[in-house]
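Okay, handing you the structure first.
Of the protein chains in this complex, one is absent; all others appear in place.
Going in written order, the chains are labelled A, B and C, and every chain counts its residues from 1.
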């Protein structure tokens, strides 16, 4: 099995889908000749030509709206927003059209598209390049919102997203684009969207996270084990819509304690939803308040100070200890 | 003290501010000659002329962006989005600029604007005219998100919003625009933004709500009292950002039980945040799981079926009884 | 350079063929089969009478807000006539005449205005999108559809509508720019009916014509008399032919007039003078087309009476079908995704339990009672 980075894995998933299905096309700013500002679309123009890997003008709502139109007309388009912060320019097309067509036409029309973009902070980028907008998309029913955490699941989930009959927003944690390699099987594989993964089994407490924050969660779990003899279970959500309540609640019922970790701001975020789901299903199992280790309710600072904002393992450990000692 | 509807109260607050401060202007589609599609801007063009009450072309991002520009240049603009569902067209300007200027210029520049729009369902309107997008705005730090529930607080909060040095999103529950009248004092009054109100005092359980849903909450409280001898306290949030955790937690610590009611969809909503805030502060006081009576995680149905979707008193009573009997 | 006024390569042509009194410009007159001409007239009349029926249904509380298209029948129908079923048709919300011509059942359109999703469900066999509410957002979808047509190497085209007001939106601009860059088989009709609710055309944009906006995107445009169905057809056929042959997009500004209210919720007395309406009334596309057909001996009073009677029967039937429609109260959970998620199943059960246990239905969801 080849070792690859997340960038390579995402690239591979697109190539596989494009080879299998001529209706799969990739479009976005600089995805062709330039092969993407992160080189995620490397080789696509060369292999599939300019009708399958399409460089577009600079207009996010047109990229999104055009993609929706292609999907309505029977294609399987994958569009790229160059950065998380510019996906906001296209929100009205996603909210107003992508997510609604199946319902408003009682299933007659549907929008099998994928919108993918680099997600989150941690790479010393300028303003508007480090956004974590998953709660905004997750709030809108009709979309699926997927955030991979490793090369292997990135590839499997992107394949699932492309095969999915509904619109999927696929956010790529850019801080770990090339942070590590992982073995990826030769044959294309897929994973169900909406199913969380136990990234580390444990019995004393549940740490719930996703995307790049998962690394802080896992690192914290090691510290908790090594330094405090606390055996934490770490859940990797992989999708925040649908949200896998069952896996979350099963774990919390076992451990009685939970910490949630994400880099998006806290107010009205995914972590609030998770707390509500736990309280609805498992209140009586809770032995301590649930802690949220998240981005703060500010804009993410300019990059010189961004790591103060993004949760690190230390903050997770601190919260976990407070939870354990409650 | 005159009796007035919410439409009249909002109108009055704008007139008062415009009389006091020549920098206050109102702009939007059909706000002038037509006096607004709901007549909220009645009389403004006549009294203040076309330089203070400005009819605009049909472009929400320009209305929002232009408003931000005016605010940066020292004015106090109030823009209207004709309906909740079209505010999405301007999200990138609000997210990318309105909420960020104070922080990114370390206080040198600020954006003292108000964006107001009719909010929510219940008036048999066509698609995209019945949206409840408060969670989307509340998630973005730097904005304040206000939702009045009666004529008197609508007027006081709009005044507060206009006087506020930061951008305020002011959502007007259109289902109660003219549903009832309330006495409003002669003199202009204001209310602090971010402070909730005890709409009904009680001791057995806390029902938390806002905007038009407050009526379902209050009606449910009456039924609970009359038919089940449950004395519910009802909290009217008035603002979902900032969110008044103190008032919520003080009440829940007293009652031990909570039900949250809003018409927006549930996933990653304000109700999730409220549950998290209660769990963080008051877990040990909870005697039952917190129930959420909300819009479902679908698009709001077309109007023939919209009332099935919007929480009514019956659904609140059902949830409250389950909570009480837990 | 050094300093000179530049010549603009793009061109805007204006067309009128039928004058308001029904006189035809023989040189420009398109040769259309008699049965087509009569069919077009019947559709225009159907649309007009559909408007009247819906107006009444709204006033009686049997449907919700209704947006009439009175006066604009030619400006949608003329273009719809130029495409076929394989082509895509993307309306805004004032294209009733074109939708009827495409084959949308009257009852379906009524159900849309009656607040039912089934009214947004295109009939099988048509490549149509439903009515679109967010102004101009449909231009992006149509652009994407025409892009798919081009990428799939079909010979199909996409016909899309927007209002004069809609041209101010960013979506219009972005869609037109993409259409120009990729030379998409797209025909963008602008129904310039002089008003966007209360905003008059001159306050919507400082550009003296809307057609000339095509110059910004590097392609040509037409400005046609939108109350002259023959002019609409001639411009539409040329634009469709160009699109089909790979010549790229065209903008067609159809100058027309909204003779009625914006919607039944609107009171135009607040913002426009009766005289203006009076001035436009004689330019009504139906009057003009009728006079033309009468001169051609295709239409007589007897035929007109028969047509009206036929349409009335169809309207009665459609009203009955629409009012007979019963929507499930909980089916809105079923179409969020191809498969319901566990959370949605839970929420649906929650609602079903509530509805089953004697919870009084909070409202009527039948068309006849809303």
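Assume a residue touches a chain if its C-beta (ideal position, glycine included) is under 8 Å from a C-beta of that chain, and two chains touch if they have at least 3 such contacts.
These numbers come from a predicted model, not from an experiment.
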item	value
Chain not shown, its touching partners among those shown	A, B, C
Identified contact with the non-displayed chain, of C:46, C:69 or C:204	C:204
Touch with the omitted chain, as defined above, among A:108, A:128 or A:253	A:128
In chain A, positions touching the absent partner	29-30, 32-35, 37, 55-62, 85-86, 88-89, 124-129, 266-267, 296-299, 301-309, 312, 314-315, 318
Contacts of chain B with the absent chain, listed as residue ranges	25, 51, 56-57, 59, 61-62, 64-75, 92-93, 96-97, 102-110, 141-142, 144, 165-166, 194, 242-243, 245-246
Residues of chain C (touch criterion as defined above) contacting the omitted chain	1-6, 8-17, 25, 27-28, 168-174, 177, 180-181, 183, 203-209, 211-213, 215-219, 223, 225, 248
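Note that in this section only the chains that are shown with their structure count from here on.
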item	value
Label of the chain whose CA centroid is most distant from the centroid of chain B	C
Innermost chain, where centres are averages of C-alpha coordinates	B
Where chain B and chain C are represented by their mean Cα positions, the distance between them in whole Å	35
Euclidean distance of C-alpha centroids - chain A vs chain B, Å	30
Chain A and chain C, separation of their C-alpha mean positions in angstrom	40
Residues of chain A whose C-beta touches two or more other chains	92, 96, 103-104, 141-142, 243
Residue numbers of chain C (touch at least two other chains)	117, 120, 134, 170-171, 332, 336, 343
